[in-house]
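Reading through the structure tokens given below for one structure.
A single protein chain has been omitted; all remaining protein chains appear in their positions.
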Amino acid sequence: MTDRNIRVEPVVGRAVEDQEVEIVERKGLGHPDSICDGIAEAVSGALAREYLDRVGEVLHYNTDETQLVAGNAAPAFGGGEVLEPIYLLITGRATKEYGGRKIPTETIALRAARDYLAEQFPELAFGTDVVVDVKLGEGSGDLQGVFDDEGRRMPMANDTSFGVGHAPLTETEQVVLETERRLNGPYAEEEPAVGPDIKVMGKREDDHIDVTVAAAVVDSYVADLDAYDDVVSGIRGYVHDLAADITDRDVRVHVNTADDYDEGSIYLTTTGTSAEQGDDGSVGRGNRSNGLITPNRSMSMEATSGKNPVNHIGKIYNLLSTEIARSVVDEVTGIREIRVRLLSQIGEPIDDPHVADASLVTAEGVSVADIEADVARIIDRELADVTSITERVIDGELATF
Amino acid sequence: MTDRNIRVEPVVGRAVEDQEVEIVERKGLGHPDSICDGIAEAVSGALAREYLDRVGEVLHYNTDETQLVAGNAAPAFGGGEVLEPIYLLITGRATKEYGGRKIPTETIALRAARDYLAEQFPELAFGTDVVVDVKLGEGSGDLQGVFDDEGRRMPMANDTSFGVGHAPLTETEQVVLETERRLNGPYAEEEPAVGPDIKVMGKREDDHIDVTVAAAVVDSYVADLDAYDDVVSGIRGYVHDLAADITDRDVRVHVNTADDYDEGSIYLTTTGTSAEQGDDGSVGRGNRSNGLITPNRSMSMEATSGKNPVNHIGKIYNLLSTEIARSVVDEVTGIREIRVRLLSQIGEPIDDPHVADASLVTAEGVSVADIEADVARIIDRELADVTSITERVIDGELATF
Amino acid sequence: MTDRNIRVEPVVGRAVEDQEVEIVERKGLGHPDSICDGIAEAVSGALAREYLDRVGEVLHYNTDETQLVAGNAAPAFGGGEVLEPIYLLITGRATKEYGGRKIPTETIALRAARDYLAEQFPELAFGTDVVVDVKLGEGSGDLQGVFDDEGRRMPMANDTSFGVGHAPLTETEQVVLETERRLNGPYAEEEPAVGPDIKVMGKREDDHIDVTVAAAVVDSYVADLDAYDDVVSGIRGYVHDLAADITDRDVRVHVNTADDYDEGSIYLTTTGTSAEQGDDGSVGRGNRSNGLITPNRSMSMEATSGKNPVNHIGKIYNLLSTEIARSVVDEVTGIREIRVRLLSQIGEPIDDPHVADASLVTAEGVSVADIEADVARIIDRELADVTSITERVIDGELATF
Partner (left out) sequence: MTDRNIRVEPVVGRAVEDQEVEIVERKGLGHPDSICDGIAEAVSGALAREYLDRVGEVLHYNTDETQLVAGNAAPAFGGGEVLEPIYLLITGRATKEYGGRKIPTETIALRAARDYLAEQFPELAFGTDVVVDVKLGEGSGDLQGVFDDEGRRMPMANDTSFGVGHAPLTETEQVVLETERRLNGPYAEEEPAVGPDIKVMGKREDDHIDVTVAAAVVDSYVADLDAYDDVVSGIRGYVHDLAADITDRDVRVHVNTADDYDEGSIYLTTTGTSAEQGDDGSVGRGNRSNGLITPNRSMSMEATSGKNPVNHIGKIYNLLSTEIARSVVDEVTGIREIRVRLLSQIGEPIDDPHVADASLVTAEGVSVADIEADVARIIDRELADVTSITERVIDGELATF
């Protein structure tokens, strides 16, 4: 084991699962903020892969600032229209020339955005329902200082920053996460009226969980208000069953609670996202890198999506701390909750954080001392392997929002 | 015959065909200015047709101000890349709501631009090689005053403006026009290396015609400099033959004269247009409505493309005067050259111009007096039928640039 | 006392002041994210005041999405140049017509941005160093449902959301907050070389506090590297003294640690912000509404700046919970730490949250039971007075970032 500065200690408080009030939120794939996260990360991955293909290494870039300006639409039962397109501005910087070779960074970015939109939001016609523009400044070329003194290839931290991860998910967190994923996955495949803009809020008070779903319904699949109501009811039932598989607690499900059928005010959309009318979005304002917003837990404000995965320490440490937390819970028995924090030192190798501290809530009968060494060993092992985070991000294997 | 203010008189000077020096230019379909003209007119037509479909009449709009900001590309033998996209901003105004119904004017505009680009410039990927944005202000709704006192449905002129048309084309004009059309038509179909950005300049001094062609060559169809030179030679020969079919004068053809093979400076492009690198464009700066720039002839500065064809008098009179000139030459023998000018009166019916004057150069043995009545009759007939110009524009039958 | 759902309970864990590792960050006024926060909030305040002036009430708007695209600059000792301007896009929506009167929302927004920039960033020339553009969609007019059943004028929550506030600040938090405020205030007045883009990171391990300051130095006030070094040293000494006034703990101060004098790599800027070169920004990605980023504490992801202060519940509850926490600590003795959370119910009056819970760490010898009633009473009183938050925001009295 190395001399990394690893601390393992007990949490003095209660596990989140045991706290009286818990709040959890997830903005679904089609939420305007998530659209920006998704495009920023798609652009980032595409740039990284192209750099690897063309020059053998990832050059300097950051594309974590996509801005979405909402459009204007006129949804109608049976199919409405987009009146004014959504406007998406991809900003950031990327290295456009290296070793005498030009890199078509803006073309790469636009193609990545196009492909991502096509895959995730088939109702949104690229270039007409959504106009994607790009303004990438010049990056600074080489990523400096990627070798340490002993000649190991290990990037240096670009900033003093920190990452934080947790495991396992509480029941409420699982319910919120799964609700969005399954609605946007298998359920939407069967029921195309469910658009990708699904926002889920979970609130637990003691043993009562309220799940509030706001789901954009796609007008072309809904003939009238009855059909709309069927869609809403379908979601409600599906989420209820899904939650019952996860928790024995009392669960109530609320769908599109702002609807007012008498006034004809319902959550009907032409494209399946509120970005079509009035809701702007930007990167880093929604889900944290574990896919959730969890005010009961320590969170980083760092935007993970769109950042360079080679040396942007905020991105790497947020993802890595989450991975470590999961690994520890998988491999070590007796842990009810773990929080892992990684604090970088600017200019130092990223496998050697200033401090890596793990706080544990152990199961009854288990003391921190019993498992401290195991936990520290896993943290050490994962830190040594930190560059695999970079690789998995580039390969698109790690979600960032 | 009506009491329209029609004048027919002799030109005191020489026909253009007889002048010592003649200059003629045509910017081809893929020239940045022509791209803007084409999109402006495509958007205009699409709006007009949609208004007719939805509300039964053409509402107020003008979309004659598309601006193209050049991209950046790295052409290379065998296929290069677009580095930064071309940016196209469609501006203008259009009526977005009428009789309580929303009209998706921006969506219509973007779709029209997309379809036009796809049809004319297949090498240009919509949304990645070229980003099209749109900013349409609100139009003023109804087109006012489209009925005159006797209840005839006849639009009133929206301005004091004038149009001018000529016939027949001189040999130099024919050569210039046909060179671009055939290169961009049948020739490019056989030889895809010829891109749509073809600029043709004709200069005649007495009986010597120089035809200078600047043709953007598409890199993916050209393996090396020899192949490039073959393309250039091919064009030169083709244009020479084409010119010989039109004129017996001495013709010299020059293609891509700015090339410098030794310095590797050639007109190679990735997408077939100079808009990919450095050449901006906008509406109304290129060809007049007869497809040519003819400093030997009277020209209107009015941008024809993108204007509303119902009551924009500059557009209508430029197209109509050209149609009249052609009809007169077709139907009346003994005319070597005719110039028709139509001057509107703001607020008066467009079939009743302030003055319609035709200047003639007659063939030997023919006096203006011999044919004056015939000419006036045709002018009168065509003016009476002015609204067919509107219809043909809406149907896309009349070219505007 | 009302029947508001107020809970007061002990924190089971340790106060943040007692935890082993504490991390605190503040992005200064001139940080690109904070520039966006500041403009978004300035625009919001200006709109609210204009609505009140013109129609007597605040209409629907949200302007919480300003995006900053970095410029390009060439700083140089003695004074460099901006090469390409910073681009700021103000987006959102606002009601543009009400009761037949037009409201010049975009003009209001641009003026507010201009005035805010002039006041805070005098080195940034409006319109040349920074281009500010605006795209405001149409808002939905009246803010609905602002009267409850009993006729009291009390806005209804527009969403299910929550806010969280803490008091008092830990020593580390105070040091971080005061460092930025004083550097950007009295210190910069004396030493104009200190630009407004000051980022402060505080890290406490047990009783050792590291304060890391990244301060943009303005080139026109710095003649050479020695002068630059003097500025850096001056900041270091000032912050050290400042911290010593706040805490007895051991404090180390690090300023511009990424500088490398040998390589000539220093934090020199022409305008005092990194936005001039390479660093983009957007609203809601930096400081929470108490001015800090505090991963040791519960945080809301909600962007507070730019939101409508009448009924945007996320904004109101974040500000109110912070105010409540401060009031409680001011008025009740024996509290070491309080966290206040307010959870809204969509559609219910904002003075009646779904739950208001306060978690306390009491001083030695004080039990929660001793002070519970006092705390609850203050919470109740402040909730009853919730609309004063709206007023103070509109008057610009409450900071949001």
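When the chains are written out, they are named A, B and C in that same order, and each has its own residue count from 1.
Criterion: a contact is a pair of C-beta atoms (placed from the backbone, for glycine too) under 8 Å apart; a residue touches a chain by one contact, two chains touch by 3 or more.
From a predicted model like this one, the values you see are computed outputs, not experimental measurements.
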*Please provide the labels of all shown chains that the missing chain touches.*
B, C
*Which of C:52, C:83 or C:223 touches the chain that is not shown?*
C:83
*Of B:128, B:172 or B:282, which residue touches the hidden chain?*
B:282
*Absent chain, residues of chain C that touch it*: 74, 81-85, 87, 96, 102-107, 110-111, 114, 126-129, 131-134
*Could you please point out the chain B residues that touch the chain left off the display?*
7, 9, 11-14, 20-21, 23, 25, 64-65, 67, 69-70, 72, 87, 89, 91-93, 135, 137-138, 140, 160, 162, 164, 201, 203, 205, 212, 257-258, 278, 280-286, 288, 293, 295-296, 298-301, 303, 341, 343, 346-347, 354-355, 357
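One rule holds for everything that comes next: only the chains that are shown with their structure count from here on.
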_Partner chains that chain A and chain B have in common_ = none
*In terms of Cα-based centroids, which chain occupies the most central position?*
A
_Length of the line joining the C-alpha centres of chain A and chain B, rounded to whole Å_ = 51
*Could you please state the distance in Å, as a whole number, between where the Cα atoms of chain B are centred and where those of chain C are centred?*
56
*asked:* Please tell me the distance, in whole Å, between the geometric centres of chain A and chain C computed from their C-alpha atoms.
replied: 24
*Please list all residues of chain A that touch 2 or more other chains.*
87
